[in-house]
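I have a structure here, written as structure tokens, and I will follow up with some questions on it.
Heads up, one of the protein chains got dropped from this complex, but the rest are sitting where they should.
Order of writing sets the chain letters: A and B. Residues in each chain are counted from 1.
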Amino acid sequence: MPASDHSPAAQIPGGAVFPHGSLTGIAGLQPHEIVFLLDEAEQWVDWNRRHAKSQHPLDGLTQINAFFENSTRTLLSFEIAGKRLGADVVNMHAAQSSVKKGETLIDTAMTLNAMRADVIVIRHASSGAVQLIADKVDCPVLNAGDGAHEHPTQALLDALTIRRRRGGVAGQRVVICGDLLHSRVARSNILALTALAAEVRVCAPTTLMPPAIERMGVTPFTDFDAAIEACDVVMMLRLQNERMAGAYIPSTREYHLRYGLTLERLARARPDALVMHPGPMNRGVEIASNVADHPDHSAITEQVEMGVAVRMACLDVLTRRARGVEGWA
Amino acid sequence: MPASDHSPAAQIPGGAVFPHGSLTGIAGLQPHEIVFLLDEAEQWVDWNRRHAKSQHPLDGLTQINAFFENSTRTLLSFEIAGKRLGADVVNMHAAQSSVKKGETLIDTAMTLNAMRADVIVIRHASSGAVQLIADKVDCPVLNAGDGAHEHPTQALLDALTIRRRRGGVAGQRVVICGDLLHSRVARSNILALTALAAEVRVCAPTTLMPPAIERMGVTPFTDFDAAIEACDVVMMLRLQNERMAGAYIPSTREYHLRYGLTLERLARARPDALVMHPGPMNRGVEIASNVADHPDHSAITEQVEMGVAVRMACLDVLTRRARGVEGWA
Partner (left out) sequence: MPASDHSPAAQIPGGAVFPHGSLTGIAGLQPHEIVFLLDEAEQWVDWNRRHAKSQHPLDGLTQINAFFENSTRTLLSFEIAGKRLGADVVNMHAAQSSVKKGETLIDTAMTLNAMRADVIVIRHASSGAVQLIADKVDCPVLNAGDGAHEHPTQALLDALTIRRRRGGVAGQRVVICGDLLHSRVARSNILALTALAAEVRVCAPTTLMPPAIERMGVTPFTDFDAAIEACDVVMMLRLQNERMAGAYIPSTREYHLRYGLTLERLARARPDALVMHPGPMNRGVEIASNVADHPDHSAITEQVEMGVAVRMACLDVLTRRARGVEGWA
């Protein structure tokens, strides 16, 4: 485990952070808890760039990745994170799961708990499913995305990427553009970025804009050209296939025209603006290829790299109490 | 590996148990072999309740879980068991398997053998498939359920649960209720429980009762209210979806009425009766929710926990000869 004694977060006694034990969302986290996780993750970044990158703080612990909704990238990231920490990592794929045999979600949770899991990572298509499971098990639960609710590790990795590339999050003008109505990524990012004192703008067609979103402390726009003006960070959301036809947007071509990130549009942002996307991208729909691959502006692959580091930090930190790490017991 | 020198089973020289090498069923096991496995499992239970629960007796050994039939829970249990013992665990999923390309089962067995597996765990929809594979490979084979034949680790975990909760198996009056005709769980349990001198009753509608089942040393009932009378243990079987409509039972509602375990019906058993179910449950069909979740009677999550311990014991014991453990070579 990287030495953390030089980090400001190390000043915080362990017992003062994460009294709740699980990470079900950004909501409920204190800003100093977010910063603590980012500091921890920062140290894993360098670690992961070495070869022979295994550490074994989680040796002998069982991590179950229970993915009730498919997500290759997020599963890979959590699996790599756990294995690098030395955990016994076991994947439970929903497609083969007892859930299909009519078992209730709570019965599944009780089963994973009875197998003496030490940490459970959950992905589920229903908002609130992760909290339901967290309430029933004895070990920490990590939300890997639940319905339209939250995707906290995505928000943490995005904050870490911004912090590393821009020197900090506070005061940055960030625009989040796309399907805000259905996006857990947007929700968690708004919570994390406002907690860290960024100035957050959101932009979507009216059909994809949640009502009263300004209550979350953000400024809504329907005109992307206006929203992107002088922004430090442009965060594009993935347009889900199921929204592409009919009900929400007239066509992907029309969407690209009004809400796609092109080089021309990016020119309205700050000259050194950062471009982000949680992936997988629909090139030519929400983002043009020359923007996605731009050597100076694009931080998209760096986001993936930060993802592993952030998940290592979460797995490490959340299991400290159970492992009896000094200051956390 | 937990010290076993204080256990009575340790008196048995290793060479005297499991001369056959594999565990294809309860049939063929001597009672002292069953007790030996329960004693071994008992020691892993406490081990699994600690953190940092890995031991590495199987370090450097390759365990292949060849599941030709999906079973998320059983696969998870065997995978966790193997990883906690330090084995290199590899899952072979039937859905992606060469079997679909028309390869024979024996060719698959020869392939796994040629890869120098040290132990193979098999689940297969056909009775006898496990024995067929065991005959062709050089390493121990563990039956994780084959057709309507056997599911020996389920019977062992059930026996361990009864032994721990009731102080012993001998003399316990156990009723097994449900689809006895198609249930490998019932078959293995009848063999194990009668071997350990329990008094076993079985209960099913006539359409789901195997002919001449009394030859197995059990008493058959078609009336659940009569069968449950004064029982110490009530073991419910899962009603498979494919039996629910038409041919075997009139309707799930009718089934619940006559063969479902409700609190009212449970009142006919001993006041401290244990309720068991192999999972996943159809709540409201074979078992009512308030029985499944009953804090005093239900041993259902404990069964799951015992499952990991029993599988660790089987994996450990069956590989001892090959590992050259003293007394087993």
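Odds and ends about this structure:
Heads up, the rule we're going with is that a contact is a pair of C-beta atoms (placed from the backbone, for glycine too) under 8 Å apart; a residue touches a chain by one contact, two chains touch by 3 or more.
The shown structure was predicted, so the numbers you read here are calculated from the model rather than taken from an experiment.
The hidden chain makes contact, of the residues A:Ser22, A:Gln63, A:Ser77 or A:Thr319, with A:Ser77. Screening A:Asp59, A:Glu199, A:Glu229 or A:Glu305 for touch with the missing chain picks out A:Glu305. Across the entire complex, the residue among B:Asn113, B:Ser127, B:Thr222 or B:Thr301 in touch with the chain not shown is B:Asn113. On the side of subunit B, touch with the chain left out of the figure occurs at residues 59-62, 64, 88, 90, 92-93, 96-98, 101-104, 107, 110-116, 118, 322-324.
Interface residues of subunit A with the unshown chain, by the touch rule above, are 48-49, 51-54, 70, 72-73, 75-77, 79-80, 83-84, 93, 95, 241, 279-283, 300-302, 304-305, 307-308.
By our rule, only the chains that are shown with their structure count from here on.
Averaged Cα coordinates give subunit A a centre that lies 40 Å from the centre of subunit B.
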